[in-house]
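If you scroll down you'll find the structure; I have some questions about it.
All protein chains but one are shown in place.
A, B and C label the chains in the order they appear, each numbered from 1.
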Amino acid sequence: MTEYSVLIGGRAGEGLNRAGMVLCHLLQERGYHVYLYYDYPSLIRGGHNFSIIRASERPVFAHRDRVDFLLAMNQETVERHRGRLTEDGVLLYDDYAVHTEGGVGLPLERILKEVQAPEIARNTGIIAGFCCAAGIPMETLEQVLRREIPRGIEANLAVARGVYAVGNTLRQIPVIPGKRRHPILTGNEATGFGLLAAGLSSFIAYPMTPTSNLLHFLAAHADRYRLKVVHPENEIGVMLMALGAACGGERVAVGTSGGGFCLMTEGLSLAGMAEIPVVIVLGQRPGPSTGLPTYSCQTELHFAISAGQGEFPRLVVAPANPAQACRWSATALHLAWKYQVPAFVLVDKNMAEGAADFDPGGVPAVAPAGPVRWDGTGTYQRYADTGDGISPWLAPPSPGQTVKVNSYTHDERGISTEDPALTARLQEKLQRKGAALAAEVATMQTVLSTGPADARTVLLTWGSCTDPCIEVAGMRGLRVVQPVVLWPFPAEALRAALSGSGQVVAVEQNVTAQLARLATAEGIAVHGRILKYDGRPFSLEDLEERVREAVA
Amino acid sequence: MTEYSVLIGGRAGEGLNRAGMVLCHLLQERGYHVYLYYDYPSLIRGGHNFSIIRASERPVFAHRDRVDFLLAMNQETVERHRGRLTEDGVLLYDDYAVHTEGGVGLPLERILKEVQAPEIARNTGIIAGFCCAAGIPMETLEQVLRREIPRGIEANLAVARGVYAVGNTLRQIPVIPGKRRHPILTGNEATGFGLLAAGLSSFIAYPMTPTSNLLHFLAAHADRYRLKVVHPENEIGVMLMALGAACGGERVAVGTSGGGFCLMTEGLSLAGMAEIPVVIVLGQRPGPSTGLPTYSCQTELHFAISAGQGEFPRLVVAPANPAQACRWSATALHLAWKYQVPAFVLVDKNMAEGAADFDPGGVPAVAPAGPVRWDGTGTYQRYADTGDGISPWLAPPSPGQTVKVNSYTHDERGISTEDPALTARLQEKLQRKGAALAAEVATMQTVLSTGPADARTVLLTWGSCTDPCIEVAGMRGLRVVQPVVLWPFPAEALRAALSGSGQVVAVEQNVTAQLARLATAEGIAVHGRILKYDGRPFSLEDLEERVREAVA
Amino acid sequence: MTGTTLVTDAQNTWCPGCGNFSIQHALRAVLLEMASEGLPLEQVVLVTGIGCHAKMADYLDVNSFYAIHGRVMPVATGIALANPDLTVICCAGDGDAYAEGLDHLIFAAKRNINLTVIIHNNRVYGLTTGQYTPTSPLGFRGRSTPKGTVEKAFNPLELVLASGGTHVARGYTRKQPMLKALIREAIRHRGFSFIDVLQICATYNDPHEAYDRLAYPLTGHNPGDFDAACRKIREWDYNREAPIALGTFYSVEEPSFEERFRLTPQSPAEREAAIRSHLEGN
Partner (left out) sequence: MTGTTLVTDAQNTWCPGCGNFSIQHALRAVLLEMASEGLPLEQVVLVTGIGCHAKMADYLDVNSFYAIHGRVMPVATGIALANPDLTVICCAGDGDAYAEGLDHLIFAAKRNINLTVIIHNNRVYGLTTGQYTPTSPLGFRGRSTPKGTVEKAFNPLELVLASGGTHVARGYTRKQPMLKALIREAIRHRGFSFIDVLQICATYNDPHEAYDRLAYPLTGHNPGDFDAACRKIREWDYNREAPIALGTFYSVEEPSFEERFRLTPQSPAEREAAIRSHLEGN
């Protein structure tokens, strides 16, 4: 498989994320699939940021430690990452900011001065240096820059030309023919598209990494989609406003991370009791508490499943990459409304802020699905007891009818009751609805398997660990099993997917092996655990090494 | 076993709970152990309240459906509860408020008028009627009334005398000699004594049934114990104030129920990361959401174990009755401070608001235990890494030293870091501390067994279901196994306790069998489930019937 | 909504003498009146918190959202955002709106969202059996403060005014006709309307003797005059005895929040097209 990795690094606040995106587009123009990992600390300026862009013949959502090109905007980048360069790797640096041996220094200071370009164009300079070195023609760069950073384009182009004037091809990145140009989306954006395709009409959120960018994305495009985007006073307000909006007829989602989600748990329980649909995009980042706000983990699985007082059905899906995020966010919204339950899209920073080229064909069709609506006969009862536990839906106003939503134990009309028999019946109704949801979910492909069906060793994983696992397993002939629906837990499907396996090794980004614990609770044996809890994603080398040890 | 059950019922707001307590004291004077179950809806006046008092030779914490005495303050009581009377049961009623056949009507209206007693003395009237009928002498009643309701005593005594003047002994309750008089405590009060014995210095809570009475109890006795009792603006404030107070040197507990606990989960995670001890008395009541505020359930086990973002150690104990509540609340506080972790005392309405005679010998000795304190050498580091993960404790002020508490991933000094190696190390430190806690807990009697060791059938239960199980199991020769520590889950001890068993039947007051799910996750087989989820406790008859079916 | 009474068959469990009866009566009367003048009753949505006051949701036969303690405002805000044509009425307790969920009240006022907020201010937690609230006077003895509180009450009207509330009033449950008029006026007001209703709690806090003595109707007051409103609002601080003005202190028209979100939803075809064009980079 032909592939290249490029690392660009510098100080925060220099537009490095943007630069990474431009590199993605350039490499896509060469015919590659691309993946971007963006590593940054929780601060606005200064500190060390870097992106690793991996270009590959096949779609990937994982990075390598080793890189073929190292683009250093500052000294720290060279010092931290020089060791990553492959033997024939190319080091390019801003010769004003970096002093080092070997590699190619670019006279960016001089060029910027000459063409009177602003500081921020320095990034363009190093990108141009990369293009020269990789044999990417100036026309391709110009085309990408005009499309991706139209603002101040002339100065950027002038800088690029200045760099081309002094640069040479050092390591040609060949063109692979045939790939259509696709948008490059982050997991957050793909989630947004999925929700939009499922008919999202309101989005309510309080900013919190790693899902703030979902808020920013939807706010930026609110007009395009006639979307109500609201950023309230805090997460309690978010959740309760969302529940009010849902009852008023909106299809609504909220976004947050663990700390903000804590504040939503009381509202979550209300959604359970009052049977109000809502989608919660829950972005995981390392805790406990504030932890590492801009890094990643998979620690909220049990919390999402158990949060809120009392017992009520819910849906939890955990997509592995933007393509899954789009598809499953749409499914989550549809199921939330059909079953009038809260549904989680459980993502993590790696997935939410990682980017990849995205096939628009993966956006589900916009199908007008919704809850079963009241048929208009008799008197409306918000909590009418039905075979599957789903009560027909009605949003006010409806002449002559009252819709009574209630957080107390209630009768079918929605009036509070303390009667023991009605109490038991309500609990059973909720469980029946959960069973109906589980039955529908069981008809879906809730557990994805990759690799030889007869491989005895299986990596059992979830979320953003999946793609690294698939690549590593591919090298070693192992199987990978990924439950994408995590609640209702697809125990049968998982058992089926694991059938014939000898050794099951859980690969997770947490310290207590949360998926393994869930599987064990269902009597599914997990023999090994590969856990990472330093906030960083598994690199392929890293994971391969760990797998080698575990599968000895 | 000699035993009697008395039910007193009427409308809310008539001091019925108080009357139930007086009945308990009277029966204790006769030499019995007593148990009080108090059933009331969530309202202040009107509605139907009742108490069932069970007097027995042995300590009990369970009620029977059948009663020997029915004391009816109103018509509804007769109608609802008449069917409970045993064949030779005695019905006593206020003949002004009740019209019925059979039983003994007491002319309370006339007597109250004659002695010009206030309305509330009507309760005393019916109690006096009961005393007459049960052959309890007026002197005993007078003694109890003087002790328990000194306010307005003369009017009450006058009413009682009026009733004695017309009453007869109908069913003598014999005196059992030998029992010492003990205080009669609710679960909340017993919890309070346990915390006090462990050195509680502050209690912070926002009122919420079923733990409001713990707040009221500690507030009422704040002066006696030089306790700081604070009722802040909401539960978020409660939890964060508690964490601040703990860092300032207080030994602090909070009380709440599920909905309020939701709002504490973000603070809980902070306690986990910043290693701040706190005790959370979490009172379960049926949800989801507002649910049935004044009834009972066992639905917060998984929530308590998983709440809060990220992964961190915690302790969860679930006492079955006031005696256990006292002992284990003290233990929870000690362990919270020793390990600098949050600790839950997971109670439920049945336990917290149920009452029983309490042997003061059960209050643990006040032993000045605390966290390992800093030894004063070198520079203080709040998060010094140690073998068992416990960092020495220091509360400011300490000349020349800074104590840095931090919610971010931090180094040993408490300064934020984003370094991957330090991140992993911090996670491992927390896990190590959890392991040390688990090891200490494993030396305790975390799993209690009752009944013949060779019984093949075991009722596996927890919390307030335990005592009913023990009684029913006693009738049928079964074993009862109660894990009183639920996290760190005492899997080994539980396996040991269940060794030799054939059929394990979980008995729980929830709809998803939460303890059974925990046990299963540890590979412990549970064969049957007896679940109750209507908010009411198992009565003995009820449970016996269910056990008969399950253990067919 | 079984015709004209607007009352459900749920059993009423307020204590005899409770001021909640007056509020229920006044609100019901106003709604019936407004209905007879053309307000479609199905457009009314009542949102309540948790507490004695909140039972209103069970008792009134209108659309309702019996929410959770402290969260009346965000729920009501969500409803109004979803459909700005609804008449959203909030019955909240003083524990609810001034303690547990105070921030939401302030932000609802700040946004000037079109809600009618009726606070059942009995200055005590009724349903949890009598603890102090933020408007209980300094020294109040409740079950959590048996020796008396050591913090002063705040003045909720002052807070709402400082938050940007555009309609601020005070009522009293023993002044029925005025209470009706205030509720009516508040519903009519476009934007955030706030009525602090001094409500008798017959069981835990009954200062009716003092209220009867001190309350007087605001007359000759210009509700468009902010400074006058401030002065009158400050006359009584909820701690010490002072004359207690009843009426509308402040009322001005300003753009309301939900109106900025009045959007017709996209049809599936429009949405499909919008997504396609977006993904194509347009």
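In this text, a contact is a pair of C-beta atoms (placed from the backbone, for glycine too) under 8 Å apart; a residue touches a chain by one contact, two chains touch by 3 or more.
What you see is a predicted model, and the numbers here were worked out from it, not measured in a lab.
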Among shown chains, those touching the left-out chain: A, B, C
Sole contact to the chain not displayed, among B:K404, B:R476 or B:R495: B:K404
Touching the absent chain when the full complex is considered, from B:L240, B:A435 or B:A521: B:L240
Sole residue of B:T100, B:Q143 or B:S416 that reaches the chain not shown, by the stated touch rule: B:S416
Residues from subunit C at the interface with the omitted partner, ascending: 101-103, 106-107, 110-112, 134, 150-152, 154-155, 158-159, 161-164, 230, 255, 257, 260
Where the missing chain touches subunit A, by residue: 12-13, 41-47, 205-209, 212, 215-216, 219-220, 222-223, 229, 231, 233-234, 259, 289-290
Interface residues of subunit B (partner: the chain not displayed): 147, 183, 193, 196-197, 199, 201-202, 204, 221, 224-228, 230, 232-234, 236-250, 252, 266-267, 270, 274, 358, 360, 363, 365-368, 395-408, 414-416
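What we mean here is this: only the chains that are shown with their structure count from here on.
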Distance between chain centroids, defined by C-alpha means - subunit A, subunit B (Å): 44
Inter-centroid spacing, subunit C versus subunit B (mean Cα positions, whole Å): 37
Touching two or more other chains - residues of subunit C: 50, 66, 68, 101
Residues of subunit A whose C-beta touches two or more other chains: 236, 266, 270, 274, 407-408
